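Read through the structure below, which is laid out as structure tokens, and then see the notes.
Every protein chain except one is present and positioned as in the full complex.
Read from first to last, the chains carry the letters A and B; within each, the first residue is number 1.
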Amino acid sequence: MSLPLQDLCRVAPEIVLCAFAMLVMLLAPIVPRARHGILSTISVLGAGIALAATRFPAMYPGAAYSGLFRADAFSLFVHWIVCGAAFLVILGSTSYLQREDLDAGEFCALILLATAGMGIMAGAQELLTAFIGLEMSSIASYILASYKRDAPRSNEAGMKYFLLGSFATAFFLYGIALFFGASGSTRLDMMTPLANDSARTLLKMGLGFIFVGLAFKVAAAPFHLWAPDVYEGAPAPVTALLSTGPKAATFALALRILADVGAASPLWFWALWVAAVLSMFAGNLAALVQTSLKRMLAYSSVAHAGYILVALATAAATDHAEAGIAAALFYLVGYALVQLGAFLIVAQLGGPGERHVEIEDFAGVARRQPAMAACLSLFLLSLLGLPVTVGFLGKFYVFNAALESNLIWLAILLGLNSVIAAYYYLRVIVAMYMLREPEQEIAAEPVPWTLSLVLWIASMGTVYIGLFPARVIGFAAKAALNMR
Amino acid sequence: MMPAEYFLAHIWMIPLFPLAGAALMLLIGRRLPNRAVSAVCVGSVFLSMCFAFGAIWQLIARPAADRLVSFNLFDWVPAGAMHTNAGNLMDLHVPWGVLMDPLTAVMLLVVTGVGFLIHVYSIGYMGHEGGYYRFFGYMNLFMFSMLTLVLANNLLLLFVGWEGVGLCSYLLIGFYFLRKSASDAGKKAFIVNRIGDAGFLLGLFLMLGTLGTIQFTELGPAITAGHFEFGNGTLTAIALLLFVGATGKSAQLPLYVWLPDAMEGPTPVSALIHAATMVTAGVYMIARTNAVFSMAPRALEVVAVVGCVTSLFAATMGLVQNDIKRVLAYSTVSQLGYMFLACGVGAYTAGVFHLMAHAFFKALLFLGSGSVIHSLSGEQDMRKMGALWTKVPTTARTFVVASIAIAGIPPLAGFFSKDAILGHAFEHSPVLWLLGFITAGMTAFYMFRLVNMTFFGKSRVDHEVEHHIHESPSAMTVPLTILAALSVVGGWVGWPESLGGSDRFAQFLAPVMAQHGEETAAAASSINSMEYLLMALSVAIAAGGIWLAYRLYIQRPEMPEKIAASSGFLYRLLYRKYYMDEIYDAMFVNRTKDLALTLGAFDRNVIDGLGVDGSGWLTRFTSRVSMWWDSWIVDGLVNLAARVVWILSYPVRMLQTGRVSRYALFMLIGVLIFLGYYLRSSGFTLQNLLH
Partner (left out) sequence: MTPQIAVFLVLAAMAVAGAVSLILQRHPIHSALSLIVVMVSLAGLYLLLGAEFIAAVQIIVYGGAIMVLFVFVIMLLNAGEEERTNVSRMARFVGVPLGVMFLLEVAYWIARATSHLAPPAAQLVSTRDLSTLLFREYVFPFELTSFLILIALLGALVLARREDSD
């Protein structure tokens, strides 16, 4: 039995997040509405402190709370992604909340609590704990998606997300039950050798259902249909969060299961393979014909889930999963940076009520707001996978891992898909730089400094990690090696 | 490193000057006056050129065996130590490093030298255009990417430059973005190139997996150490995949379609990117990885045949073009085909030699055409030119020099390089030689058709334009003159031994190139007499082409009209300029944009062929076929691919109805499929169910 103090250290980021969430909730009724900016500030601070608090689990690695939670390099890495995403989203949404006249208090509190849930998913070594983490992030996401209460689209998005999400949750929970039935425990790392064939069948079924639940959360085809509607309807900063944090945390959980449960790899391999291919094609082909940038980015995020699934399939295909896991982690970092930046730009350029999110509305942005256009182009080029951006290296590592594991077809399909993807990303850049501005003037709002800061961080990160990936990939590799 | 070799130790700085220029332009360029913009951007390229020349000088000063400088700036893409499926430890390290050897030296010479001249030229050419700073910013960015590509010491870093030049090419083709055709052409170039890039990347990874390295200097030793037999299947696959990348970038069959459209960009761009530097990147890459290619005879065979067929094919298309830049574009595709032919027959040196010579005279041709277009206030149609010899004397003279050079008349540059290629091709296979030989004749013909239609004969220039004809400013004519001088003397470094030279160029490059077993000095000397014969034949067919062009377009300029008159309707049809313009637009500008328009393209092609260039029926026929091929099969395929993608996305769009119940249903189907798979894998069968 470890000391409770050490256990507390191992969940320090979650404690910080929850504490700040409650602080913000307590302050929300006190602070006058005109000064709600202070709540955002506190929340940004909270996310930042949580990010700093990852120092504690780094100092005391190991299992906490009788082995239900684990602080290791892997969970640390994912914590950085989710806490970083929360930090950037809260910071970047400050001006958005003011513009759209939304309450900052609950918004920030929900993001912080959702992030805590994601952190728990990253470290959970037991399915019920993971489930509660998953639900924390999911329920908060449902509410955030419908946060713009006076916008029917936002309400619809929240409702859809909630209904389909519950459907998927039911599968996940049922899977946990079957898993328990087969192994007699919900612990991931304490799989007893299975008694007989029957237990094996139950385990297979349980893992199958768990897969469905996770695939829904990461919006992998064929469970992705909710994503475009929800991403489009939700307020853009929320979409930025939805498409990064929960996805990273869910992938982390999937990787944890793959690494800990020996039976999962052979069982999931083909499911991952098929889901990866379906996601890449479904995402990219559908993105080709979209007219709304928000929706196009939603489909593109489905495609990117497919790319990450390639890395997962690679991890499932081999006994030595490290290359695949490291590639997935690295990809998630780059993807999160870029996707966040892109959606926050959409939130800004969409104007009041997000009325201008069609691709044609972005015509001539390069002249109206050159800095924004340059940032968005950079992010799109990174999604496209152009060298010297982090997106290229992400694809590079995934590609390499796939080939090293002899998944040649998966690698070829990945290459093919990145060709298709070129078309629709370029369309946006063409619109911004090469098309005349639309007839009715779209006012160029000044970019608030908070958003500038976020975009600055995201674009610098995109290029910096693209040029000097050594530390990030080094840590990802360390995290992958540490998992068993 | 000795301090005496300052430039060699600082080659990594060469790309940084243009990068700084580009960054400056794109950040604050809008506020700078044109004069400052040109000072910064041309100055940065000038600095690059000085460093490059210094480095080349110091490289040559070294003894021949020691002409290799390679060092890593930093560890770029590490992967940590990870296990892979194959059981080996993956310890991937790709450095950001530079390499300087004779091959790099040649490329540096071309890129910085020609690049600098074109930058100077652009001061004059772009002087009156909007977006001056943007143009120079992109150009500097291009120089940075191209220099990164050339200086890279590994394939992945080369790929960075490779994608970078692609991006800049896209930006610069679409420079006149208010023209829809321009932005479409840019997009087309980028996407076609992406197809090639996918092949490149696959080849790169396969190389990494097979040889364990993508460092150029380690390729040869790795192949030796790996005991690969000659013609090894994996090496062949690597070579072929890399070649797919090369066909995209260097506009070879079947991915050449973007290059003619790329002429939508400003002319200096065509000269720099689409003639002298970027499009030769494919040839450079193959020469760089020659250690792999030399072990893969099948792949080399493919390279040779594709190069040869492309060169013939493009030349036939060049015969009927009326847009001065498009003739040059097809000519570029054709000449690139020559370079690939050279690489394919194992004569990498000859390929690189032609690359260099071609850079000189083709840049000159493009710049000359730009000067002509400039002086004619933007006119690009050769049928509206003529008799410009005295009006733009410098342009005309330098242009003719370049035309003689490309036609292959000794002692100009083109003769030596083309002759070297044809000689090697003949040793390899007389059929390839014959095709190349015919192409040489066509090259001479279409170049002098262009010269005759532009500078000689009767003036067909519009009246309004005629008053404004003027020689271009000296910022443009001085680079022309320098390039003309280079086109004359540039080939002398490769003066072959059979003509009393010592082919210093080949000797210079020899350390870089894999030794090819077949090419021994003995074999070369035994066919010495053959070599003279081949040379004589090449010169003869070039002269024949020039003569034919002279006869058809100068001596008997009425001949096309005569033939036209014999079919009166067509004659009248074509005599009206308005109508011609429309056909021209439909055929050449919009052709690739609209599948529907291609339906009528065949007829229009025939009409055009009969009326305007009613001579040389046989060659016309072949060119018709290739035009038809171009518009129907190739563009058809491109359009078909777009259609297929569109159709494939249909079910996806159908599913996305927005109804939650349908989404849930679809999820259920997904679950059932996954469950079904697990059932099957757990030994579930119908029999089981019945029991």
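Please note the rule applied: contacts are C-beta pairs under 8 Å (C-beta built on N, C-alpha and C of every residue); 3 or more make two chains touch, one makes a residue touch a chain.
In this text, all values refer to a predicted model and were calculated from it rather than measured experimentally.
Considering A:Phe20, A:Phe56, A:Phe69 or A:Phe330, the position touching the chain not shown turns out to be A:Phe69 (whole complex). Of the listed residues A:Val31, A:Ala199 or A:Val447, the one in contact with the hidden chain in the full complex is A:Ala199. Annotation: of B:Ala64, B:Val431 or B:Ile669, B:Ile669 touches the absent chain (contact as defined above). Against the chain not displayed here, chain A makes contact via residues 11, 18, 22, 25, 33, 64-66, 68-69, 101, 103, 106, 109-110, 113-114, 116-117, 120, 126, 128-129, 132-133, 135-136, 139-140, 142-143, 146-147, 149, 178, 196-199, 201-202, 205. In the full complex, the hidden chain is touched by chain B at residues 659, 661-662, 664-665, 668-669, 671-672, 675-676, 679, 684, 689.
Here is the rule we use: only the chains that are shown with their structure count from here on.
Distance between chain centres (mean CA atoms), chain A to chain B: 41 Å. For chain A in complex with chain B, the touching residues are 159-160, 163-164, 167-168, 171, 200-201, 204-205, 208-209, 211-212, 216, 222-223, 225-226, 228-229, 267, 270-271, 281-282, 285-286, 288-289, 317-320, 322-323, 326, 374, 381, 386-388, 392-393, 396-397, 399-401, 403-406, 411-412, 415-416, 418-420, 422-423, 426, 430, 433-436, 467-470, 473-474, 476-478, 480-481.
Residue ranges of chain B in contact with chain A, taken from their complex: 26, 74-87, 90, 92, 96, 156, 159-160, 163-164, 167, 170, 174, 177-178, 183, 186-187, 190-191, 194-195, 197-198, 201-202, 205-206, 208-209, 645-646, 648-649, 652-653, 655-656, 658, 660, 662-664, 666-667, 669-671, 673-675, 677-678, 681-682.
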